[in-house]
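Provided herewith is a single structure, encoded as structure tokens, for subsequent inquiry.
As you look at this complex, bear in mind that one protein chain is not there, while each of the others sits in place.
As written, the chains take the letters A and B, and residue 1 is the first residue of each chain.
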Amino acid sequence: MGRFLLRRSLLILLVLLLVSIIVFAVTSILPGDTAQAILGQSATPDALKALRQQLGLDQPAVLRYFSWLGGILHGDFGNSLIFQQPAGPLVLNKLGNSAILAGAAFLFTVPVSLVLGILAGLNKNRWPDTVISLVTLAGVAQPEFVTGTFLVAIFATWLHWLPATNTLDTSIGFWPLVQSFIMPVITLSLVLLAYIGRMTRTNVIDVMETDYVRTAVLKGVRYRSVVLRHALRNALLPSITIIASNVGWLLGGIVVTESLYGYPGLGRLLLQAVQQRDIPLLQDITLVIALIFSLSNLLADVLYVVLNPRVRFS
Amino acid sequence: MSADRPPTARSAGRRARHRRARFWLGQIQAQPLAAFGAFLVIAWVFIAIFAPLIAPYDPIKGSFHLQDIQAAPSGAHWFGTDDHGRDILSRVMFGSRSVLVLAGISTLAALSCGTIVALVSGYYGGVVDEVLMRIADAAMALPAVLLALLILAMFGPGDLGLFASTVIVFTPLVARVVRSAVLPLADREFIAAARLRGERGPAIMLRELLPNLLGVLAVEGSIRLGYAIFLIASLGFLGVGVQPPTPDWGVMVSEAQNYASVSPWMVIFPALAISTLVIGVNLVSDGVKQLMLSLEQRGDDAPAQTRSVPETSTIPATGS
Partner (left out) sequence: MNEAPLLEVRHLSVSYRQGKAAIPALRDISFTLQAGEALGIIGESGSGKSTLAWAIMRYLGSNGRIDKGSILFRGHDLSRASDKEMRALRGDRLAMVYQQPQAALNPSIPLGKQIAEVFTTHRGIGEEEARRRAVEMLERVRINDPGRVARLYPHQASGGMQQRVVIAMALATEPDLLLLDEPTTALDVTTQAAVLELLEELRQEFNTALIFIAHDLAVITRIADRVAVFYAGEMVEHSSLRDLFHGPRHPYTRGLIDCLPARGSGQSRRPLIPIPGRLPSLTNLPPACVFEPRCPYAEADCTVIRPELKEEDGHATRCLHWRHLVANQARIQATVHANQLETESMPGSAAPALLEVHGIAKTFPQGSAGGLFKGASRHNARVLSAVNLQLAQGETIGLVGESGSGKTTLARCVLGLTVADEGTMTFGSRDLPLRLDRRGKDTLRDLQMVFQNPDMSLNPRHTIRTILVRPIRLLERLGKRDAEAAARDLLRAVNLDERYMDRFPSQLSGGEKQRVAIARAFATRTKLVICDEPVSGLDVSVQATVLNLLRELQTRWGTAYLFISHDLQVVQYLADRVVVLYKGYIAETGTADQVYSGPNHPYTELLLSSVPVPDPDAPTAHLALYSETKTEVLDGQGCPFKGRCHRHIGPICDQVFPPFQMVGPGHGVLCHIPIAELPRGAGLGTATIPPPGIVTGNMEPLGQ
């Protein structure tokens, strides 16, 4: 087990390294100059040159990469160009906010999608399955901003039941705060819900058709026991690993969701960084997200090994 | 064995066409949802192609007359107008073009690249496989939207950037999926048989493996198309996609956010357009998957040696 963890961790480091190279390469080739973006159109060539020197933009790319990398390893994440403050704490702060939103979405999605998937799978081709399948397939697998738009239009604009923006302002009271989270959480989760639900349904159906479930039935075991004791533990295993590795998907969804609901999280920060060419910030956010993504994949792999006797004892 | 009358070429062709027609009719019957999805998709394609002919107004030219600005849906403007006085119906119609063209072409490109990578990786295995898959892992270590944003930051917003980011984002995913279909195939004995007659790698990949991947590619392609539309629309919403004034559904939704409470039709109709298209593609991709499954099982005209196997078990759900 230990060797396995070690091997996977090394792989993650390798991947992160590759990611950092990719990110750096991509952002270095940006047309349009960072210095120009900061000083504006009317800056004089001298001022631009001075700024570039100050920011170290006139160094060769490889050198810049290593100095950047070195800085990261020392905990120095550089400064944000837009906000003129150290990028590290800024990113972490916004990350925390996004984590709240993503966490809530996760807590909502996992049980609901699993239950729906199981119900659909056990009732294959009967009405619960048809309903659930239709809902997951058509109604829910929409781009987040579309679902968000519909939700806002119905629940905020028309019915006035829920606020149209999401906030972290605790001064408005607990319940209104929760209310402001409801729609963003649903928006963020729906895609994942549909995906996990459908996968679970497929797994449940496959497992119910295996020989060993047939053996259990032929042993005279009751249906409920067959499902709970024999089928589910094998059906849910792949779903659990998929859930773990889809934490990363949520990170993609926050960009759109936060933008739609005006939530002060990492996604919005990222968008700003892209739009305003804040390279250091962009690089840092990307690395952080990649790290979280990789960690969640690692978690998924570990879970798979731990929960699957076939792999654990070979 | 039954004695066939030797068929003439023409009657054989006619019979084949009949069989094919009956097959598709049977499919529509068996999968009404997928058929409905196909109808949606085809409708949008039709609209996209003929937009210049059937759109009632020019999508770009607005109007300065006050009553034309943010007008509610009416007989003159079925979908209402936006804050520039532009007819939303026309904009929606024209908006379908960029989405479909972009999504379609980039999906095809991603499929091709991904398949090539998958074939090389799956057939040669070993170091080549490890390296390619590590690179794919790196590309997949970032959520799609993020990677796309990065690439767009490089190319600048616009069609080329969208195309590039979609292809780069999806190629590793396609490669993964196709590779997992290539691996069991590469183990099959007909590949060994091909090697034994001196066929070389590229020939084997093209002649032996690829024809067996068509089913996987069809399913994966339809799924990817859905995601491509997803991604392109989302990027448009974030403002880094197609640039105004070209009508783009994502952009339309995002621009209309500010007016949502006053003129909800500005937001709803483009959203509905995206919605229906994505639903259509999803239904179709599910249908394609079912179709592939049933084609595999349908087997053959071979008599005998077919076991009558009980259809998949239904455990009686009665009792406790």
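Annotations for the structure displayed:
FYI, contacts are C-beta pairs under 8 Å (C-beta built on N, C-alpha and C of every residue); 3 or more make two chains touch, one makes a residue touch a chain.
Everything numeric in this text was worked out from a predicted model, so none of it was measured.
In the full complex, the hidden chain is touched by chain B at residues 1, 125-126, 129-130, 188-190, 192-193, 195-199, 208, 211-212, 299-308, 310-314, 316, 318-319.
Residues of chain A in contact with the chain left out of this view: 3-4, 7-8, 210-222, 225, 229-230, 233-234, 237, 301, 305, 308-311, 313-314.
Assume only the chains that are shown with their structure count from here on.
Rounded to a whole number, the gap between the C-alpha centres of chain A and chain B is 23 angstrom. Per the touch definition, chain B reaches chain A in the complex via residues 33, 134-135, 137-139, 141-146, 149-154, 156, 226, 230, 233-234, 237-240, 250, 253-254, 257, 260-261, 264, 267-268, 271, 274-275, 278-279, 282-283, 286, 312-313, 315-320. Chain contact summary for the complex, chain A toward chain B: residues 11, 14-16, 18-19, 22-23, 26-27, 29-32, 122, 134, 137-139, 141-146, 149-150, 152-153, 156-158, 164, 208-209, 213-214, 217, 222-224, 226, 248-249, 251-253, 255-256, 259-260, 270-271, 274-275, 277, 282, 286, 289-290, 293-294.
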